[in-house]
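Heads up, one of the protein chains got dropped from this complex, but the rest are sitting where they should.
A, B and C label the chains in the order they appear, each numbered from 1.
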Amino acid sequence: MKVIVDLCVVPIGVGVSLGPYIAACEKILIKAGLKIKLHAYGTNIEGEWDPVMQAVKECHETLHAMGVPRISSTLRLGTRIDREQTMEDKIRSVEEKMQ
Amino acid sequence: MKVIVDLCVVPIGVGVSLGPYIAACEKILIKAGLKIKLHAYGTNIEGEWDPVMQAVKECHETLHAMGVPRISSTLRLGTRIDREQTMEDKIRSVEEKMQ
Amino acid sequence: MKVIVDLCVVPIGVGVSLGPYIAACEKILIKAGLKIKLHAYGTNIEGEWDPVMQAVKECHETLHAMGVPRISSTLRLGTRIDREQTMEDKIRSVEEKMQ
Partner (left out) sequence: MKVIVDLCVVPIGVGVSLGPYIAACEKILIKAGLKIKLHAYGTNIEGEWDPVMQAVKECHETLHAMGVPRISSTLRLGTRIDREQTMEDKIRSVEEKMQ
């Protein structure tokens, strides 16, 4: 089952500068071979359910290993069986209707 | 790694009455032996990361098998390593401060 | 336009004990006369769009005034025009289908 995820990881208890922790997550996602796209309030991820969710778990594990005591992440999880759809398809589908 | 999750599953393409689909998810979560609490806009789930996320996957798989063509779920995922905390602890912690 | 909201406020930069801040938000929501129900990962809110969203804004303003440098909240926002539906209706609709 393919999934398109939007992940936003919020480390708690390490002050207000979260960039290094988000960067660590991005590296995990890239190393997992997933298709990703960082935006200003999260990261789009495309892949098969199991490797995607395994990478999300590794983000939590790695941040805790870096000393983050508490994490609150939010995910949007989209699956569909009516047809294949990539992240680019989703954006194109909206942009076409805006013209 | 223990996790407290808040899950909201939104079936798309099956009309506006989503109760039967949410009920199917609740049954999956209960059958998985997870501690859960339904609220008006989602379900709190407490357990170990892998069985919790496995149950979330089964919700998507089961709904698709029921004929739902598209699903968009949202999850909040909370983990912490500084101390143990249950769902009841979280509610009590807030309610004590309100008195 | 009526709305049912699920709000989760995450104060950043004030350590890991967030209970006092969530309690401050609950008091704001109650004082606003909104129907609310605290759960383990957020608060259900029912009301008219404007007063609900005004109260969410006051949560952010009040927490910043309490010294919280950064806040990341998540909201689910449900509206419908096909029929009236309360928070209790939503829960009952699921529970009936589970029997």
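To be clear about the criterion, contacts are C-beta pairs under 8 Å (C-beta built on N, C-alpha and C of every residue); 3 or more make two chains touch, one makes a residue touch a chain.
Bear in mind the structure is a predicted one, so any value in this text is a computation, not a measurement.
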item	value
Missing-chain contacts mapped onto chain A	4-6, 8, 16-17, 19-20, 22-23, 26-27, 37-42, 44, 46, 74, 76, 78, 80, 82, 87-88, 90-91, 93-98
In chain C, positions touching the absent partner	1, 3, 13, 49-50, 53, 56-57, 60-61, 64, 69-82
In chain B, positions touching the absent partner	8, 10, 12-13, 15-16, 18, 69-70, 72, 74
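Everything below uses one rule, namely that only the chains that are shown with their structure count from here on.
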item	value
Centre-to-centre distance between chain C and chain B (centres being mean Cα positions), rounded to whole Å	17
Approximate Å spacing (C-alpha centroids) for the pair chain A, chain C	25
Geometric centre distance via CA averages, chain B-chain A, whole Å	19
Where chain C touches two or more other chains, by residue	8, 16, 74
